[in-house]
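Everything below concerns the one structure shown next.
Rest of the complex left out; these chains stay put.
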């Protein structure tokens, strides 16, 4: 069930999530001349989060294309460029600003193939930073990837590991349809080992990141770490938690999390979105629909408090999912 | 299609035929709407035919066209078969969008006809990207984007105009200024109603054109397209025109003065062009009658084709949400 992994060769080196995304972009730019990166400050500035640092110097201003502040126009231009035979990677600096481009994403990117009876593919990749936790307050802390996953015609992925940070971009660019890639802002400095020749990863399956027997923690992206930490704590308390990383939020890979729940009979779904209408609600509903008689306890959700995320650290911490909250929900489920 | 063909060499009769095809097609559509064979929204182009015919005559087959929900004229002038357009109006699988789009969403990849966009101004950023793709791949094509005076008020117009000029993309912005956005007149949409002047403020080469004169539109578009191909950057044409009918079949047209409508009908692009050709002795009654008969025949065949055509099987509803792999 887990994603393709290859035995790590001797040559393994330490790298960060930021570098892994950058390597993925370089791979793509070197591999396919139709690929270009477009967005605010991707070039001279090096990307608001430093992801594209150095790419302008290597690939030039045509392929590392700085845009003015015009989210709707440059996301729409990515759609048009994809229709015109290019393989654009559009960077929307953060998901908070993608609201300005939602019409282009929902009414054009997601719709054109179906509405034209299969005539027009939109091989567009849109990357954006998502999530809170850095005291950026209400307008800069949205976690909307689960919300975007409501839209048919889009594929939505959330790399949580170095391997996915690098490999998902490759697979996304081979996808004939629009793919939104959500990078959680708190992950960029994560460091670890990654094969220098790490390649594409499949986007069709969720991954079991930790095996366990007493309950299943289902999550993705920025809260994978939260769940792994919670699983450690639970282990100390004698509770064995399996952790499923959804990886792709649309279309969801039901089989992987259902298989886990059928095994553990208990589930806690965790994401950083606001609770009402969260992706966790969808996962909970699907478990009820497909594994109701396997459940020994109601499916629990741990999401963000339903408030605009505040600036003050203690309030922000209280608003976002924390390991302690996951542990508490897990203990309710097994208790 | 060869990239050598940069624009058609249509005769005046071709231009007249082009306008008649659109006019008669839409008159029939109105009837079919009353007969409930066409449903949804239906936005007629009657009165504006010279714009589509004149402008698209100046484009080559490899150029790209992006349009609005008032696009029957653009689709027909672009060369989409009347059969597939009529079948689309009736929601049949043989339609140019397989019956999934209807009147507002005519598409044809083979003709580089990119819709059929029902979100006002929504086609502008897409057109920008099509032009960018041609530029980055070193192709000599132009992308022409039709939109209205109402669309000019949307933020998407502003962002697209600036980016096109900033990047000097091969984009032709064709603003069909028919003086109304639904029931809202130009002076209630815009503080400054000289749209060509405002377009110039972005650094776009821009001028107004008489949209009731098919020659004027064709010549202006040719000049713009040649300049764009020569690398002069994006152009903007404010095409001054008027819709003779209501905004859509739901509209009772309460907001327009009957005298104003009558005055514009005096300038009907088809009757005036016909008169002009007859004065110059380029057209006689028989030829005109033959032309009308030819168009009527094509239209009857299109309607028959569409009526007989099958609908898509309901089983395939979920096809093409994602590509088949």
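We just call them A and B in the order they show up, numbering each chain from 1.
Quick note on the criterion: contacts are C-beta pairs under 8 Å (C-beta built on N, C-alpha and C of every residue); 3 or more make two chains touch, one makes a residue touch a chain.
Note that the structure is predicted; figures quoted are calculated from it, not measured.
Summed over the whole structure, each shown chain label occurs as follows: A x2, B x2.
As a working rule, only the chains that are shown with their structure count from here on.
Partner chain B is touched in their complex by these residues of chain A: 36, 62, 67-68, 70, 72-86, 88, 103-104, 107-108, 112-121, 152-153, 155, 176-177.
Within the complex, the chain B residues that touch chain A are 64, 93, 97-101, 105, 107-109, 114-115, 117, 119, 122, 124-134, 136-137, 143, 155-156, 159-160, 162-163, 166, 312, 319-323, 325.
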